[in-house]
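Before anything else, here's the structure in question.
Yeah, one chain of the complex is gone here, protein chain that is, but the others are all in their spots.
Letters A and B mark the chains as written, and numbering starts fresh at 1 in each.
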Amino acid sequence: MKYLALVLKSARRSKRRTALTIVSVALAVFLFATLRAVLDGFTAGAAASSSTRIITIRSTSLIFSMPTSHADAIRSVPGVRDLTWANWFGGIYKDQAHSFANFAIEPESYLRMYPEILLSADERSAFLADRTGCIIGESLARTNGWKVGDRVTLKVGIPTYGTRDYDFTIRGIYRSSSSAVDTQSMMFHWKYADERSLVKGQAGWFITRIASPDQEAQVAGAIDAKFANSPYETKTDTEKAFASSFISMFGNLNLLLGSIALAVVVATLFVAGNTMAMSVRERTTEIAVMRTLGFPGGTIFSLIAIEALLMSIVGGVVGVVLARIAINPRVLPSGGFIPEVSVDTQNIVVGLGLSAVIGAVSGLIPATLAARLKIVDALRRVA
Amino acid sequence: MALIELRGVTKSYQRDSNEIVVLDGVTISIAEGDFMALMGPSGSGKSTLLNLLAGIDRPTRGAITVAGTDISGLSERALAAWRARHIGFIFQLYNLIPVLTAFENVELPLLLTGLTKKQRRDHVLTALGIVGLSDREKHYPRQLSGGQEQRVAIARAIVTDPTLLLADEPTGDLDAKSAAEILTLLQRLNRDYKKTIVMVTHDPHAAERASHVVHLEKGTLAETVVNG
Partner (left out) sequence: MGLISNYNLRSMLVRKATAAMTAGGIAMVVAVFVMTLAIAQGFRATLVASGSPQNAIVLRKGATSETVSAVLRGDVPILESLPQIARDGDGRPLASPELVVIIALPRSTDNQPANVPVRGVGPRAFALRTNLKFVEGRPLTPGTREINVGRLATGRFKGLSLGSDVKFGSNTWKVVGIFTADDASFESEVWGDVDLMQPAFQRNGYQSMTVKLADPSMFDSFKAAVEGDPRLMLEPQREQDYYADQSRPVTTLISVFGTFVTLILSIGAMAGAMNTMYAAVAYRTREIGTLRALGFGRLRIVSAFLVESVALAAIGGAAGCILALPVHGLSTGTTNFSSFSEVAFKFRITPALLAGGLVFAMVMGAVGGLLPALRAARIPVARALREI
């Protein structure tokens, strides 16, 4: 790579221009990686869903409940290995601004059905033993500075749960082994909510474990058939479908974030391409001289192209490093219902790839022009 | 009273740790109506002297007085204003603005005055008439020959009726015929319009057209020759 020195010197020719180009590529890559990370954050849960868990809700919509007596009927369906249920509680902690997901679970079966929830044996038994106990996801605990033993009070959000505030004691702080379960939620005993509910014995959704994924359609159909034409008709679907429907509620995120990413790339191509073109224009005479000395057009092309690529990749590295540092749950405000966002290896690779593409594309035309420059024209421009 | 007086003018630069002296204690007087040629080998400091006269550079030591004003002490802003009023500069490479027409190039210095559009127009047409390019007012520099470009530049230099015309190698880039035309024009400006001209040149033929020639060598005056 004897030409590397030449390329580097060229880039140092105008330190400012090189710096500005690196900055714009870095920002583009930073944004790109961030947008991808945001999209991943939203879709991670659905992507990691278990293929052997299916969810049963009221066919009317999620906001309606079903009697817990449905559980027996469901258990009798062939192919059902295990069952649990949960209710959306929607309790308010301090005020709307501090809101987070909180729901009532059938404790023993729920923890069994969701092995992703990681609790120490002590915390687990303490939680199961305490009717007013609760478990908090570690991210939520961090946000609010909670430890095991702290007391948490929730005001009733949904009128059906009565009027008195609910007091809880934190019995465990759980971690999650998969994106399928987030750590920004709070879970507590279903019985505690039920005993104060205006209508007793209601479940928000049932979670059923099936033996193998290919039985899904059959078991789901059988479950729904049990309650067809009853006042509590159900709709059963995979956990993935259930999670996906939540994501789609935000809007067409793919389209929105994708369009922005596209605009980012195009804008950067303009800037980077412009820079390379300007830099080449400045060097017209030198290039002509080199051609006179005998450098073939192909070499000239490579020199320019490599310079463009180099600047872009440096920018790309800066961009992904910045993204990695800045975009993670510790720095970004997440919490509540916004999923945690962080830049993972895949995003980094894509970001770097993008910078290489920008470098290649922006360098293409200037490099070609430089290679094809008519020596005579170039030398004439000196005087 | 001399129009221009230079007294003990020195100009030096610091290049790394060396001091490079370009002009060393130069003292000259230039009378009104003079046509003076400045000659000397390359590096003798003649262009620097011209720049000092024009107020686009400052002497390291010494005083320069033009029409009674000591310009070596003026601020940057005052110098710019002074320059606009008193100096007409003619460059070797013409230095016309490529995106402006001949008319607009000549009009440029007038934008610094308070004249109305019509008044400016009159001055420009007069100047172009003097240099014989009235029919080219709408042309762009690239559409003009070297000689024509220099004539436009001269028109620009005289349009404000300046106290002093400074020409830096005005024929350096021209062929013999065009060069002769330019020199004739300069002589005319000096004789018929009483313009004071200081011209830097290394061409003895050009120097012949001046009323007297001053030789610079290594930053100091060598000799003065009066032309017949």
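Everything below uses one rule, namely that contacts are C-beta pairs under 8 Å (C-beta built on N, C-alpha and C of every residue); 3 or more make two chains touch, one makes a residue touch a chain.
The shown structure was predicted, so the numbers you read here are calculated from the model rather than taken from an experiment.
J.: If I consider the whole complex, including the chain that's not displayed, which of A:90, A:258 or A:297 touches that chain?
T.: A:90
J.: In the full complex, which of B:16, B:76, B:135 or B:192 touches the chain missing from this view?
T.: Of the candidates B:16, B:76, B:135 or B:192, B:76 is in touch with the missing chain.
J.: One chain isn't shown here. Among A:4, A:217, A:266 or A:325, which residue touches it?
T.: A:266
J.: Quick one: which of B:109, B:170 or B:219 touches the chain that's been left out?
T.: The single option touching the absent chain is B:109.
J.: Provide the residue numbers of chain B that touch the chain removed from this figure.
T.: Contact residues on chain B toward the absent chain are 48, 51, 54, 56-57, 76-77, 80-85, 87, 89, 91, 93, 95, 97-100, 104, 107-109, 111-112, 156.
J.: List the residues of chain A that touch the chain left out of this view.
T.: Where chain A meets the chain not shown: residues 16-17, 20-21, 23-24, 27-28, 30-31, 35, 59-64, 90, 92, 96, 155, 157-159, 231, 233, 235, 244-245, 248-252, 256, 259-260, 263-264, 266-268, 270-271, 273-275, 277-278, 282, 337, 382-383.
The working rule: only the chains that are shown with their structure count from here on.
J.: With centres defined as the mean C-alpha position, give me the chain A-chain B separation in Å.
T.: Whole-Å distance between the two chain centres: 70.
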